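Read the structure below first, then the notes.
Missing here is one protein chain; the remaining ones are kept as they sit in the complex.
Letters A and B mark the chains as written, and numbering starts fresh at 1 in each.
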Amino acid sequence: MSDAAHAHDDHGHHAHPTGIMRWLTTTNHKDIGSMYLWFALIMLFAAGSMALLIRAELFQPGMQLTHPDFFNQLTTMHGLIMIFGVIMPAFSGFANWQVPLMLGAPDMAFPRMNNWAFWILPVAGLLLMSSFLLPGGAVAGGWTMYPPLFIQGGISYDLTILAVHIMGLSSIMGSINIITTILNMRAPGLTLMKMPLFVWTWLITAYLLIATMPVLAGAVTMLLTDRNFGTHFFNAAGGGDPVMFQHIFWFFAHPEVYILILPAFGIVSQIIPTFARKPLFGYASMVYATASIAILSFIVWAHHMFTVGMPAAAQLFFMFSTMLIAVPTGVKVFNWVATMWKGSMTFETPMLFAIAFVCLFTIGGFSGLVLAIAPVDIQLHDTYYVVAHFHYVLVSGALFSIFAGIYYWLPKWTGHMYDETLGKWHFWLSVIGMNIVFFPMHFLGLAGMPRRIPDYALQFTEFNQIATVGAFIFGFSQLIFLWVVLKAIRGGEKATSKVWEGAEGLEWTVPSPAPYHTFETAPVVK
Amino acid sequence: MEGVAQEPARAFVFHSSPRSSLTRTQARLAFWALAGVSFGVAMAFAALGYWPILPFAGLEIGILAWAFDALRERERDFETLTIDGDAVVLEWRHARQCGRREMNRQWMRVELDCAGPGRACRLRVRSHGRDTEVGQFLSDDARQQLAATLRSKLQV
Partner (left out) sequence: MRKTGTRLAAWATLLSASGAATADYAYNLQAPASQIARDVFQLHNWIMLVCLGIFIVVFGAMFYSLIKHRKSVGHKAAHFHENTTVEVIWTVIPFVILMGMAYPAARVVIDMKDTSNPDMTIKITGYQWKWGYDYLNEGVSFYSNLSTPREQIENTATKGEHYLLEVDEPMVVPVGKRVRLLITANDVLHAWWVPALGAKQDAIPGFIRDSWFTADKIGTYRGQCVELCGKDHGFMPIVVEVVSEEDYAKWVAKKKGAADVAATDNTRTFDTAELITRGQKVYEANCAACHQANGMGLPGAFPAISGSKVATGPVEAHIDIVLNGKPGTAMAAFGGQLSDADIAAVVTYQRNAWDNKVGDAAQPAQIAAARGGSEAAAPAAQ
């Protein structure tokens, strides 16, 4: 480290620590942001491989590659890892990189806590993944962990509970950090209603996380004590109620659904104005729409449970409140379209992903509206229609927004432009592959194919085969993405400070790549 | 975190304090909006007999309280370094401790230590065998710049 000690002698060079210790002990928001994103990418390939194995098994009727119990392990782990190991960490990565830059802050409010929040995450990931090697295999009770099935499992179920606790703690620390950073470290003049929409969506997301994470932690703790210490929270024979777990779980998990999509709204709201060369239409209404979605998310949870047999009045309440969510969501879509309207658009990869997001997320929104209608939901609940719905929202929604954001900010992060041709290949293969996988699933669900089954009746064969072909196209085209990212890190055309012609905001005023420490003196926002 | 160097006629003054865009009232409001919902939800489930959510909500509110308290504490922190002729005065408030130290410019040394990998550099002034840390609210770059400035001031 003698280099660093002499850094003051020649002002131009700011040496900083290298090696594994740099990453283990770093408190720099950019390092931590990068680590979140790499962690998410690795997990994406892990959980994606599970998805391909699932699709391969479902290529034709009969059991070919897996055993029914292993199949359940795959679907469960695919869900848990994609949610807690891919989408959430990726958004945290964006927050770490972009929030301080967008606010003109030197770092996050609590850099040390930021380091802890990240580093406990790989521990949880390792716990989850290693449970495949335990006797009895990994957890197979579904990512929703419904008792009493979850009570039956082996040691890996306890490990999963532990992993969920660790991931929850990580989210709490991350959220508190993000909230305090956003509220307390804004540059002078940057009032709340001047903040970029990405910052707004993360502020609301962090709020949702803080409000609901204790509920998840409590729910899995009760599973743990029911499993090991003879309590009967969810055991009817002991005076408990298995349905109450579902209420508690979805009280957490419905806001969680928005935790997985609100930052996506934010990313897309940054990208579309840039490439339309026109300010975001209806900034204020976008903020209010995001807030209304978040508030509504607390009173709609039971629409995940229309088939548990609740009174008609409860079904009606949850049906109406769920349908209401379509209003603010619609406002968002209309605003994006109005932003494009009469713009001067170009179609670089980030914009392509953002447009695909608007289009395909809306399809997921429509199937969501269909599922909100309680009688229709009762027919479609736990079928492939639901699988199609949430993959439209989470793959072409959350994941595509992550791709869009990576392409958009990668030049800022690495200092190099990515390979536009490869980026376009990645986009077209992903968008076509994704639709081939998930569109036929609507028809499978309507025709009556239940979800989470390793084998199916003959009339479902054709659509399953189409879906499997699409899954392999979609899966393998992600290798192009990996290649594009690595290529941009290693070199390429130098990016300018502004990168995109239409880019606006504080983050584009610092050089590309963003220096190790930005904004030593606070910029003033007029 | 802002640092402002002023150079009136002879004295060199370097004042820095942590960034704070949240007023006391706003901070209180933000804390209760977060803690209130967490606690309310946990209490509602506890009333139904599902009490294990409560300790987790408590733990979370504890971390939140610590965070907001740390922010409020930080608000009053500052650091002022004045060099007037040969008199060097360092005044600070940091981590609830106030301090003042007077040194002679001739006896003062500036030490910049960037030994901790991934950690921020530490800038210290040394006089008569005693170290005092300065530039704690600055980013690394600003701290390195300050070190260079101080060194040039000491040489005059």
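Heads up, the rule we're going with is that a residue touches a chain if its C-beta (ideal position, glycine included) is under 8 Å from a C-beta of that chain, and two chains touch if they have at least 3 such contacts.
Values in this document were obtained by computation on a predicted structure and should not be read as measured data.
Novice: For the chain that's been dropped from view, list the shown partners it touches.
Specialist: Per the contact definition above, the missing chain touches A.
Novice: Can you work out which residue in A:56, A:162 or A:370 touches the chain that's missing from view?
Specialist: Candidates A:56, A:162 or A:370; residue touching the omitted chain: A:370.
Novice: Touching the left-out chain: which of A:123, A:243, A:469 or A:489?
Specialist: A:243
Novice: In the whole complex, not just what's shown, which of A:319, A:387, A:406 or A:471 touches the removed chain?
Specialist: Touching the chain that is not displayed is residue A:319.
Novice: Which of these touches the unseen chain: A:49, A:346 or A:497?
Specialist: A:346
Novice: Which positions on chain A touch the chain that was left off?
Specialist: 61-64, 67-69, 72, 134-137, 140-142, 146-149, 151-152, 154, 227, 235-237, 241-243, 276-285, 307-309, 311-312, 315-316, 319-320, 323-324, 326-327, 330-331, 333-334, 337-347, 355, 358-359, 362-363, 366, 369-370, 373-376, 378-379, 381-383, 443, 446-448, 450-459, 463
Assume only the chains that are shown with their structure count from here on.
Novice: Nearest whole angstrom, what separates the Cα centre of chain A from the Cα centre of chain B?
Specialist: 34
Novice: List the residues on chain A that touch chain B in their complex, please.
Specialist: So the residues of chain A in touch with chain B come to 1, 4-5, 7-8, 11, 14-19, 21-28, 31, 105-107, 109-110, 113, 172-173, 176-177, 179-180, 183-188, 190, 207, 210-215, 217-219, 221-222, 225, 233, 244, 248, 251, 515-522.
Novice: Quick one: in the complex, what on chain B touches chain A?
Specialist: The contact residues of chain B facing chain A are 1-3, 19-22, 26-27, 30, 33-34, 37-38, 41-42, 45, 48-50, 52-57, 59-60, 63-64, 67-68, 70-71, 112-121, 138-142, 144-145, 147-148, 151.
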